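What you see is the complex with one protein chain gone and the rest in place.
== subunit A ==
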Amino acid sequence: MRPGALPRLRRDALIFAGLLAAYLLFSGIVTNSYYQLMLTLVPVWAVVGLSWNLFSGYVGLISFGHAVFFGLGAFAVALSMSLYDLNPWLGILAGTVVGALAAVLIGLPTFRLRGHYFALSMLAFPLVLLYVFQFLGWQEVSLPMKRQEPLLWLQFTDPRGYTWVALGLLAIAFGISLAVENSRFGLTLMAIRQNELAAEASGINLRRWKMMALVLSGAIAAAAGGFYACILLVVTPEAVFGMLTSAQALTVALFGGVGTVWGPLIGAAVLIPLAETLHAELGNIIPGIQGVVYGVAIILVMLLAPEGIFWTLRDRWARLAAPPPPRPRIPAPLRIATAGGAGPLLKVSGLTKNFGGLRAVDDISFEVAPGEILGIIGPNGAGKTTLFNLLNGVLPSDSGTAWLDGQALGGRKLHAICRMGVGRTFQVVRSFPRLPLLDNVLIGAYGAGLTGAAATAAAEDALARVGLLHQAGQPAGQLTNKGLRLMELARALAGQPHLLLLDETLAGLGREECDEVLTVLRRLREAGMTIVIIEHTMHAMLKLADRFVVIDRGRLLASGPPREVVEDPAVIEAYLGRKWLAKTCSK
């Protein structure tokens, strides 16, 4: 459970229970079997939307292929019932397992892809299955009619039965989504969505978490598909694997709001009856017009409420009061691992990286002593950020090695290096604007493997260290640039690192703001933190760093105490050009 999640969880669950009760009551008095069918379809598609949201909404990888899980669930029920006379409840369970397995098989190859490529590859799976099922001769599978024991066989004569089962399914899917959203799981997924690199640098094992999300999502979609087969009674590959099914999952979630449990509910409650009513009323006047009107309605809502109805309404009407900040605290002393001996904390030897013909990092070696602040300077394009990327595992090096505390870093994954105690910030700050500051920082703590109260304490400590504790409840979107820089620093600190790699933390800050951040960094050093910082702002670096390493065109140009280094002619030439060098020397 995330800090502060409990009241939110309780509130959401209460609202949901209220809505559920109202819906039950309403469905109880509707006798028209067609309207009752609509009342059944709304929760079914809401479940599919929730399933989509659980993966694509939180992780941010758009799936155009959720029909694959839905269809497998539907066929699991249809085939098990028509071939083996299996009870559909068991069929739905079996479908859930099949959906989860399919998610594993789909995730293994496709998680290598990002962005559009992932979306496109997901599109392929239902299409493939559509043809496979046709090839297998299952073009139309109908569920045998059972006149006895309607509840057992899910063939109700009173259509309200379907609605109630659908609501049960929705309650389960909603419960799972709510639990995920308010837990470490959900926060981790949201971190992945914001910035995969930053998330991994915070110690998060991307593939594992994505896989868990997809498996859960696939299982839920399959359950919905299985129940849907009982409503449809005739399952055809086009009906369940078709593009429209995937699109429906996506539309209800996008329409209602992505990344919140309420989105798919709102989307389904509006769109499903709307589409049907249009089909029923307008379609009788001008056949086909229903599709046009439906499309225009969706386009309009997307234009007016680009993030979905939920977020737009919430932003406009319900400016949530920020929860009170945690009580001021004196942070626990930093847990700095004591190096085995008096040796350097970080030792870099002969690191080299080529991008094609360009040697971005060329045979660089240096050492960082515990408790030291090392400034890495150099002109733009010198290879500073690439050097960081090699150190914390974003990129593999071509040759050379680095050791942290005597342990080799080479060959390890990003999140593994983070867990060894290397914290990192990025040039461009990535925050989760809607989440409170504390949640933003918590991700660092989770990444380092902390859980529960320990994670919260680490996050609050980190916020206190950078002086943001009083703003812990505010959404990150309200912070200034300085605040965001400090927040990112806090996120790195929450992982309790031994070594901080800071990439242009001072960029874009005014002089006063810069001084404030410098004070924070100095305090960190006093507490025993070792820092390697890339920075352009020379005056700040002169005040901060104990030692400089100058890099130019991938090569180590100079190193030593700041004053000495800045007067080194080679450094002046690299920074300011030969002409300037001549001028300075002639003085």
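The criterion applied here is as follows: a contact is a pair of C-beta atoms (placed from the backbone, for glycine too) under 8 Å apart; a residue touches a chain by one contact, two chains touch by 3 or more; residues count from 1.
The rule we apply is simple: contacts and distances are computed from a predicted model.
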{"item": "Among \"Phosphonate C-P lyase system protein PhnL\", \"ABC transporter substrate-binding protein\", \"Cell division coordinator CpoB\" or \"Carbon monoxide dehydrogenase large chain\", the UniProt name of the subunit that does not appear here", "value": "\"ABC transporter substrate-binding protein\""}
{"item": "Contact with the hidden chain (one of A:80, A:290 or A:397)", "value": "A:290"}
{"item": "Selected residue (touches chain absent from view) among A:25, A:145, A:304 or A:330", "value": "A:145"}
{"item": "Contact residue for the chain not shown (choose from A:37, A:293 or A:395)", "value": "A:37"}
{"item": "Subunit A, residues in touch with the chain not shown (by the definition above)", "value": "32-35, 37, 41, 131, 134-135, 137, 139-140, 142, 144-145, 157, 232-234, 236, 238-239, 242, 244, 276, 279-280, 283-284, 287-288, 290-291"}
